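One chain of protein is taken out of this complex; the other chains stay put.
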Amino acid sequence: MSQKIRVSVVGATGYTGVELLRLLANHPQVEVVNVTSRQEQGRLVSEIFPSLRSFYNLKFTNPHDDELSQSDVVFFATPHTVAMKQVAKLLQKGTKVIDLSADFRLKNIPIWEQWYKVKHEATEYVKQAVYGLVELNREKIKKAQLVAAPGCYVTCVTLGLLPVLAQDLLDKDTNIIADCKSGVSGAGKSAKIPNLFCEASDSMKAYALQGHRHFPEIQQNIALFDQDIAKKLVFLPHLIPMIRGMQATIYIRLKDDSIDLQKVFEDYYRNEKFVDVLPQGAVPETKNVRGSNICQLAVHKMYESDCYVILSTIDNLMKGASGQAVQNMNVMFGLAESLGLDLVPLVP
Amino acid sequence: MSQKIRVSVVGATGYTGVELLRLLANHPQVEVVNVTSRQEQGRLVSEIFPSLRSFYNLKFTNPHDDELSQSDVVFFATPHTVAMKQVAKLLQKGTKVIDLSADFRLKNIPIWEQWYKVKHEATEYVKQAVYGLVELNREKIKKAQLVAAPGCYVTCVTLGLLPVLAQDLLDKDTNIIADCKSGVSGAGKSAKIPNLFCEASDSMKAYALQGHRHFPEIQQNIALFDQDIAKKLVFLPHLIPMIRGMQATIYIRLKDDSIDLQKVFEDYYRNEKFVDVLPQGAVPETKNVRGSNICQLAVHKMYESDCYVILSTIDNLMKGASGQAVQNMNVMFGLAESLGLDLVPLVP
Amino acid sequence: MSQKIRVSVVGATGYTGVELLRLLANHPQVEVVNVTSRQEQGRLVSEIFPSLRSFYNLKFTNPHDDELSQSDVVFFATPHTVAMKQVAKLLQKGTKVIDLSADFRLKNIPIWEQWYKVKHEATEYVKQAVYGLVELNREKIKKAQLVAAPGCYVTCVTLGLLPVLAQDLLDKDTNIIADCKSGVSGAGKSAKIPNLFCEASDSMKAYALQGHRHFPEIQQNIALFDQDIAKKLVFLPHLIPMIRGMQATIYIRLKDDSIDLQKVFEDYYRNEKFVDVLPQGAVPETKNVRGSNICQLAVHKMYESDCYVILSTIDNLMKGASGQAVQNMNVMFGLAESLGLDLVPLVP
Partner (left out) sequence: MSQKIRVSVVGATGYTGVELLRLLANHPQVEVVNVTSRQEQGRLVSEIFPSLRSFYNLKFTNPHDDELSQSDVVFFATPHTVAMKQVAKLLQKGTKVIDLSADFRLKNIPIWEQWYKVKHEATEYVKQAVYGLVELNREKIKKAQLVAAPGCYVTCVTLGLLPVLAQDLLDKDTNIIADCKSGVSGAGKSAKIPNLFCEASDSMKAYALQGHRHFPEIQQNIALFDQDIAKKLVFLPHLIPMIRGMQATIYIRLKDDSIDLQKVFEDYYRNEKFVDVLPQGAVPETKNVRGSNICQLAVHKMYESDCYVILSTIDNLMKGASGQAVQNMNVMFGLAESLGLDLVPLVP
């Protein structure tokens, strides 16, 4: 067996961070060498995350880029703007980077700056970065040194649309309505009133009515296939009282109703390990992918209507973040794509 | 003070039943004289519902229609097909009936029979029944002897659409997409696996993809204004891990984008006690109407789109069921419409 | 009908604050004239609490004591140390004060200062303050100008123990073990990581193992009856994933096993409106008092043991805080004790 991949995780105190550590702990080809947090520097990882007590003996560090660059790959599980300040040195030394934040997701820099309200400081790497939706960019990811892991909503919606986009099946005059529902972990481990148990439980709401940062990212993915259809996107996220789990309920109309959409989906994803098209008539539930990297999809024609609905379901912390990041790592290092990711969903 | 209204509740062991009893216990003009349940006959109401210990001394009975007809009004909080077998005798003796079930909601009997898969046994009363959406039918309800209280999804969606229907603002070529989310109490107090805590919590799903019984009822309401638009309805319910609460996220397109939709809604509902149009930019949350009869509405134009979204939020057991039933009773008996219903939402 | 009581609420942005506002909105003898918050000054109450939109038109103010003293009664729903700085002026002007915080609960000032780690600034009012457990101090409360409303755990445990303390039934050599469980709203509306939805839901834990501030307060109540028994108190709180609700599971041994403990409890609380002793064999659930001021109690002999268990159940925001505060107000102003408090628990 070959030598293990030396991995660093930057910003490992949030939910995508601890999820990465969970996955990397059991990954047979990984050795985690650095776990960084400015705030928790010097404390044991297992003190912040008692769930990791039997699995990590590391302390949080605040390493120089030099130390990070001794890793084979660095994951950034940080808020946006952190990765863009650190990637240059790492990439120059040959270290690979997988950024779970938004810094390198959008190719159009003015649009990025409009949505993230800050100047981009590593524009020269935006073009180089490969967008890390493996089902879309597998070949490019194999050769990538810098991968931008997609946003959770973006992953969920894009996987739901890829088959109809690839075959150009959508009616171009109809809006694509992506009514999305997310568990609260999507909001991260930040101490804000709306994320409190007493605020978020036994209730639900729509949010980001003025526009959500994942909107231009979904548009960018659609535009790879059709620029006009990208403009028909309507995206509205909702906060749902569950820890993990995300569903996109996507309403579309087809050019041609004689198409067998079930077959289109089954054919398109036949060889994908992590996309599971449910049998005709079945309905996904978020719990059925809890803790796993799987996306469960279903397509239905709506009752007495020309409207179709695509139900796309993921664990937002897995296929929507850390699981997908590890999937990218596997591809980048030539490992089996599901290595360390063949986790069975936790039910109940 | 006038004499109290003598009230019976048939089938009071479910969630709409106990909610009715909660409301009636504090209603200043009501005396509950009969609470029926075949299954729990002879047991104290407070034994089945310990929350009512300080409020009711009654036992569940299994009365003859003769006894029920001595009430001024009988609520049916029963599964469908119960009310249709009992209303004739009650109405003939002059007792008023408020049916929370579906027996008298649909005017088109073949459609009712298609959806409920049973022969209707009181077709002669279907025409007489007044559809109990007070905001739509207030004048008719004042004179009604038999009221069919609307379904929860139907109430939620219809209140969201009334202002645009009444003013004929909708684009006729675009689907009306009602993506609805409901708490688990909407499924009733029945011991079924999918409603178990371990199945329904920390998860979500769409359901009734083959068509939901509230679909023809919403269509019937829209068709009062425009038969063609009724055919554009797309309705998909989702189960959300909360006890109470319902939201309809309704996507529409307008004929004319110059309309001030916020003003249309504010004007339309200006005098309605139980419909609260939120200020421009605000977003409703289901917890803010928990335990109250209020519907909170908001309208938004979607980001970079010609699509509008209407957010309609109710407590499914209140404005969606028992609260609305009591509102109907108040109107039928000439009482102040909000008598006994001015309950402040329970937050947190 | 007599003139309404003019009420101010200081610090109304937390959970006990909004709960007070909920109760006062429907109280027939109350007019809320001032709602204060330094932080939210100038904003509509209904903007912070959309659940109150139909009930309050007030804005948050930051009034001088002079303005507050024009109220008949001022509620402090503040963190500790706020009330102790403001009561002198109010009391001197004849305004009554009900303090929901801990400032006047403990008679022993050094012990207060030890637990709250700050110097007490109104020691001269500590003696004058009446401890607002109505079931213990009703006669004193009638004449009180300053009432210290008890802590939530303290209310729950003390109501469970009063009957056996009053009759001196406890074995003096056995620890009184109060294993307590609380919903998350007990931690208040403060943006702290452990209170986040993703931290607190689907999990539970004991806390305050080094001692909880309600410990000396429970001891003080027990010591009114027996100083030695007060020293036998063992109190351990647990955080449970529910919004509201609190249960004390109290394990005791009796001097004499021939006592009919069920009868002792029923007799002791026979005339109490808000304490409900369940029938022999019944078990309380927190949901059965949700949103109400009721304490449900049950007593059981443990299987094959000389140990008895007392189960005491309240809504921590109601009988454990704001409901009890309004109950005190009713007593202080000579109103019916349950005025505005005859709310039916919200089930489900």
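Odds and ends about this structure:
To keep things simple, chains are lettered A, B and C as they appear, and every chain counts its residues starting from 1.
In the analysis below, a residue touches a chain if its C-beta (ideal position, glycine included) is under 8 Å from a C-beta of that chain, and two chains touch if they have at least 3 such contacts.
Note that the structure is a prediction, hence the values are computed from the model and not measured.
Set against the missing chain, the residues A:52, A:77 or A:204 yield one that touches it, A:52.
The omitted chain makes contact with just one of the residues A:181, A:238, A:253 or A:287: A:287. Taking the complete complex into account, residues 15, 18, 21-22, 25-26, 49-55, 185, 189, 201-202, 243-244, 273, 276, 278, 282, 284-285, 287-292, 294, 296, 317, 342-348 of chain A touch the chain not shown. Taking the complete complex into account, residues 174-175, 177, 179, 181, 183, 198-199, 201-207, 209-212, 215, 231, 233-236, 238, 240-245, 247, 249, 251, 253, 281, 283-288, 290, 300, 302-307, 309, 311, 348 of chain C touch the chain not shown.
Residues of chain B that touch the chain left out of the display are 15, 184-185, 189, 191-193, 195-202, 241, 243.
Just so it is clear, only the chains that are shown with their structure count from here on.
Chain C has its Cα centroid 36 Å from the Cα centroid of chain B.
Across the assembly, chain C contributes 15, 185, 189, 201-202, 243 as residues in contact with two or more other chains.
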